[in-house]
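Encoded as structure tokens, the structure appears first; notes follow it.
The complex appears here without one of its protein chains, the remainder shown in place.
Read from first to last, the chains carry the letters A and B; within each, the first residue is number 1.
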Amino acid sequence: MQKGSSVKNLNDRLETALVALGFALMMAALYLIFIYVPTEKEMGVIQRIFYIHVPLAWVAFLAFFIVFIGSILYLWKRDERWDILARSSAQIGVIFTTLVLVTGPIWAKPVWGTWWTWDARLTASLILWLTYIGYLLVRSYAGEESRGARMSAVLGIVGFVDVPLVYLSIKLWRTQHPRELVSTLEGSMMLTLMVSLAAFTVLYIILLRQTTAVRQLEASVRELKDSQQ
Amino acid sequence: MSIAADWMGKRAIVSDDYRGDTPYMIEAEGLVKSFGGRKVLRGIDLRVKEGECVAVIGPNGAGKTTLIKVLTTLSRPLAGNVRLVGMDIRKEAVAIRRKSGIVSHHTFLYDHLTAHENLKFYGKMYDVPDLDKRITEVIDAVGLRARLHDRVGTFSRGMQQRLSIARAILHDPPIMFLDEPETGLDQEALAMLSGLLKTLIAGKRTVLMTTHRFEWGSELADRIVILHSGKIVFDEPGRGMELSTLRESYRRLTGAGS
Partner (left out) sequence: MSGYFAKVFAILWKDILSELRTRETASAVLVFSILVIVIFNFAFEPDSDTIETVAPGILWVAFTFSGVLSLNRTFVLEKEKGCLEGLMLCPVSREVIYWGKMAASLAFMLIVEAIATPVFLILFDLPLFVPELVLVIVLATVGFVAVGTLLSALATNTRARDTLLPILFFPLVVPVIIAAVKASETVLSGGAWDEMSTWLQVMAAFDVVFLVVPSLVFEFVIEE
């Protein structure tokens, strides 16, 4: 795995550029969220959490989509790199979903008086969270690396295919008790939301790259050790 | 206990989908398999001709069972080519399974079903023609006619292994794999198994077995292969080799006692 130094430089430069971009976007987002955007009429200051809560949910969904793609490619090509991608994305996805589940109640309590509202997005996130915790658990209980990878790949596929059905059934269920965490969006709010979304997406990409890079290195070390025998 | 030799003594009919351009029934080239990030098979090259009997011996963990698992399509190779009866294992696994029979330390038998029901089930799964007649043939061959309608759970280990052999030969496969079949058997069953091996060899079946019994290697096998740490370190003609010579080579190559 010898890379030409020019390519290595390029990689490093890209990495730095990405981190810089991420930092800039996050700073911009924070500014927009806490200073720029006007306070929402009905819900008050707490509504600002919406600009964090919603992007987190979308990026978590993106993360699980990557798990889905990675799982399919792993089962098809049997290349460990796809498994590393899927696994890393699943971990990040679970973390982001946990944050969704934390920010939701923080928002709900002052506005509706209860911690949990059985809102469609929040409930679906809870189910997703449980599904992908299962994905991670299977790896620990599989007893052997490649089997764990294969089984969680299966779950990565089955779990994601379930997502639209989960959303649909919960939404239908909740039409009887609407207590949605939604806001009607005008100009400045839309801008804030989009910037925040971009910031969190770049954050996800950075985290994903870092985690997969570490795992790749681990895999290479194992390869090397093994071929010495 | 002897095995009725007439039907098994017939030369195995390999024909219809036999890809005639290769004389080898089993071919492995550069076979690599890993489990848990560790390479268990590190580039196995093995060719077995039709009618050959190969005994594979080696210490535990050498990769014997893994080798059988790959050859019987239970496990996918990581790298390398594997062909049985000229068919690529990655492309024609189902057809290959039809051509193999396996006797293992697992019996593959359902305890709550009778011997007859077990054989009937596997007969259907293997599309065995004239199933009832065939069941009678194999059950007689292993001497279990009297227990045909008893539940397998009531059989002794030796009897279960005998029934397992009947199951393996039910579809008359040209290739037989045996994975440490001697495990847990009593003298009577062991004698029976030896008899089976001799008959298979006489009937020109291709046999590949993993075993800890060096005697079978030196008395029965055409070739002996020693597997150590996932590599073949010894591949010599078997029959006629002195048992002591074999043990000596084994000790030398694997650093293990026999």
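FYI, contacts are C-beta pairs under 8 Å (C-beta built on N, C-alpha and C of every residue); 3 or more make two chains touch, one makes a residue touch a chain.
Keep in mind it's a predicted model, so treat the numbers as computed, not measured.
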Note: the excluded chain touches shown chains A, B
So which of B:72, B:199 or B:218 would be touching the chain we can't see? B:72
Specify the residue from the set A:170, A:193 or A:207 that touches the hidden chain. A:170
Absent-chain contact - pick from B:64, B:97, B:134 or B:213: B:97
Missing-partner contacts on chain B, residue numbers: 69, 72-76, 94-95, 97-98, 100, 102, 104, 106-113, 117, 121-122, 124-127, 151
Which residues does chain A use to touch the chain missing from this display? 75, 127-128, 130-131, 133-134, 137-138, 141-143, 147, 150-151, 153-155, 157-159, 161-162, 165-166, 168-170, 172-173
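In the analysis below, only the chains that are shown with their structure count from here on.
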Can you tell me which positions in chain A touch chain B when the two form their complex? 78, 144-146, 219, 222, 226, 229
Listed in rising order, the residues of chain B that touch chain A in the complex are 34-39, 76, 78, 229
